[in-house]
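Structure first, commentary second.
Only one protein chain is missing; all other protein chains are in place.
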């Protein structure tokens, strides 16, 4: 498992607890969804909720049970074809945009499969040598939990009737004070360097040379974004990257995704936008244009990480998910009072590229991260849709510069 | 209701019976479908099953209840927007390819709506002056029953697991003897000319001058199509219309839709193809190329109708729906022993264009037929998926020359 | 040469004169064009001017010289590949939209080829048995002359600098009086029935039954079209065919092609539009919507022809080509005082489909017409860009309903 970082300090019992908790959360997420909700696929980037909870089960069945449990027989011989996502080494699979056509197997069938796999997994949870792979499986399932939430939000949004999957829970949103984290520059150690699990793309840890800079102590808000709009931000070509301006014009972009008048679409339907809440559902192009308009810039992933180290551990400042954060029963994820973690993913101006001496993990799981290293940007932090316990300072999320169906926002930086 | 032909000889009681039977059949058709099946939309040409049974209900609610039942209140104010199909005069509506995104309202909601509308409709069924509109509503619902069946077939076909919605019922398929119906040419009276309902596009009845010709007494079979393939029919440009050849090459067409090896996909899943059964799911381009290959030609719609008049009344020769014909309880539709009705729609070489002195019906229902008169071809007959009692010699079905998800086949003709 | 109608009354000398005149006109048409103008290809429907005069030369070289002149050697072995248009039987050819990439051979090279072919053709012009093929070649070259003019107009229009290829010649445009040609209905003989050349698609001559109708004695004018626009014609869905309305919306259509304010683009650059001149450069969709708005309809091709027979022989009423009609030295083409011929092609509501007993010509030239018989509409008459002597009452031009880069207009009809 070259490239995967295992947690040597986690006991087998704790691992089994984690497994149970992660698996249960996936099922809790589809609980409010009907069979019809669960099959919605609104665009090629997104997948149906049912597909997500089936695909993660395929992962366990393929890389753990099939490969490591003697005598295990596949629950259904035909399902790997339909629930493999992109692992070329695992053979053919259905076209991505056909996932929404899988009315069978039903959601009920998939939940049975999940129960079957969970039972079969029990003996493996105690095998020391499988721990890295199991931790990868858990992290993988947590990533799909976030995608499930952002994908179903996008799907429900297509319905002109504005349906909700959760009841609305009102939360206080307090304005965050302005402020800057200054950094003197110099050599910083970047990448995964603590005990515990990390993806292969977070390593190897290495040194980078930073110029003096400052990172804002808070996220850009809806109110600030409204100012950008009012000032003609979407109409002024010179604020935009060339590709960004083409994207704005071709798609008639004039606001973050999910906005209409003073409302935005949430998992609880259409709700009033809070001016002090962080802006979300913006693209890299928009984040960059906003920073240019503000006379500032986006941070690099290294600058962000250098500041975030030591800031982990507190609650998110806001809640763009509409009062329904992920996995409240679980231990809190590393969260800064500055909204570094748990409000929204924050764009950096760093391309998603390999760290020095990076090697993908061996085997099919090696297709996990490295093969996506072109054309995307790194996002840091974690969002309200990220599972608690899933984030850390070295975490590298990545999306194409036009994508914005995730809870993506921004935090400004400046030279010093 | 200029343009609509009402049935003056049907009693109010018979009309109410018809209404009940047609409405019940729609619900029987979705009975084997799950919530997830019922929302599948596999292409822009097709609609989800749930959408079909909602849309026809919108038709009753809009053109009958809203317009003619004093004090009627819409079941839901927002639903007309999502269940209008293409009636421009009825205002805005959702993009066609977003119908598959309507997980809400649920199938159960729609069935409640149907029950509500059916109850409200009862007094209207006795009002003489509404009869033309009610008969139109019934014919409209029957058309959507056929689309529902062909659309769900196309949707289930996308699933690599090959699901079935019905159990397979084996039927005998007997070879039909060769033969020709000769016609001496001369003036024939064409178009709707009997009592009873007809669509506006079937009239006015008028005379056309025919040259002597002969129409085959049987449909082209799967076995004959296999010969066409074996003889390189799909590889020989000179057999094809220019647009047809482009379509073959761009889409890598090499067989009728739903074929694989010796099987074809049906509502009962993958089944062996019967060589003597009529070929179905071919496009106009394919039908025309086959006729050219055979040294013959397609009939005009007038030739077909001239022969079919007087041939109505018997059972279909075969059953391409896989042993599950529509509406067996209903009175038989006009059906010829020659498979004129009830096996498959038969392409003619006639463009779908207005008859002399054609006038669309007034009001929004006038958008029913006339506005589709460009670029399409007329098909005659009826298929195994057509509701019994819905067809007649003057019926004009129409599709674009590349479309083939209906039960479309062909019958050859020749000059004499 | 089954399917081609030869002119038995034309002497060999007259044929040689015709050949010389037609060939010279092609060269006169490219005379004002630079090498760069002559290679412009502005859309897939259009071809470069140089390609047109090369392709017609390929036609002579292939179907006459190669096939009928003993010992003839191709001018260049590689050119058939690049100058074949769509004759599948003649082998592979370059993609249609790559014609604009053929900077070599140069225009000068092509003119040399033309001279070479013309010389080699001389002995063949005296061979009786080749007359049908030669007349086809001449008609073919005349068709490409018209396309050359409409294609180069479209290409020059792309240039924001508004270049002209001819000098502007002012002509008088007189308003045409209103009036109707009434027809009592009954059997009419339609299709090519006189001595002289005709394309295969104009025959066989046959009888059709007409209802009583009337055809306008004049073309619809620019002024009337401006009224249609002012009355919201392009904004009112119910005036349009369904496909037409989709085309209007997708392409933001709000006027005929080449219009801007009170001007339109011509071969002589931007010029003021004359209100009494016939409207041109409209699509079938627009023609049909206009007729609906006017409470009238388009004629069928049979109605048009029934009236036009006997109206041939006079000068066109107007001149939408901007004062530069085709081939003034040539004998006048059949032309009605009513603008039946020589102003613009007139849309009919008839689909472009085979006449009864139609058989394509044998061999590669049989690909000339029949294979285009799907999805297009018949246009009758001739335009200002049609070569004089090329038109007749039985002529069937055809285009797709969205195309409008030809000089296309309309003449209204009504039932009686």
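Structure notes:
By written order: A, B and C. Residues from 1 in each chain.
Note that a contact is a pair of C-beta atoms (placed from the backbone, for glycine too) under 8 Å apart; a residue touches a chain by one contact, two chains touch by 3 or more.
Everything numeric in this text was worked out from a predicted model, so none of it was measured.
The missing chain, though absent from the view, touches A, C when the full complex is examined.
Across A:123, A:232 or A:375, the residue that sits in touch with the chain not pictured is A:375. Touching the chain that is not shown, out of A:58, A:199 or A:285: A:285 (per the contact rule at the top). From the options C:28, C:94 or C:115, the residue with contact to the unseen chain in the full assembly is C:94.
Where subunit A meets the chain that is not shown, the touching residues are 86, 88-89, 187, 206-209, 211, 237-238, 240-245, 284-285, 288, 349-351, 353-354, 356-357, 367, 371-375, 377, 401, 415. Along subunit C, the points of touch with the absent chain fall at residues 34-40, 42, 50, 78, 81-82, 94, 98, 100-107, 155-156, 158-161, 163.
Just so it is clear, only the chains that are shown with their structure count from here on.
Chain-to-chain contact here is organised linearly: an open path runs through the chains from one end to the other. Ranked by how close its C-alpha mean sits to the mean of all protein C-alpha atoms, the top chain is B. Annotation: 47 Å between the Cα-based centres of subunit A and subunit B. The multi-chain contact residues of subunit C, meaning those touching 2 or more other chains, do not exist; every residue touches at most one other chain.
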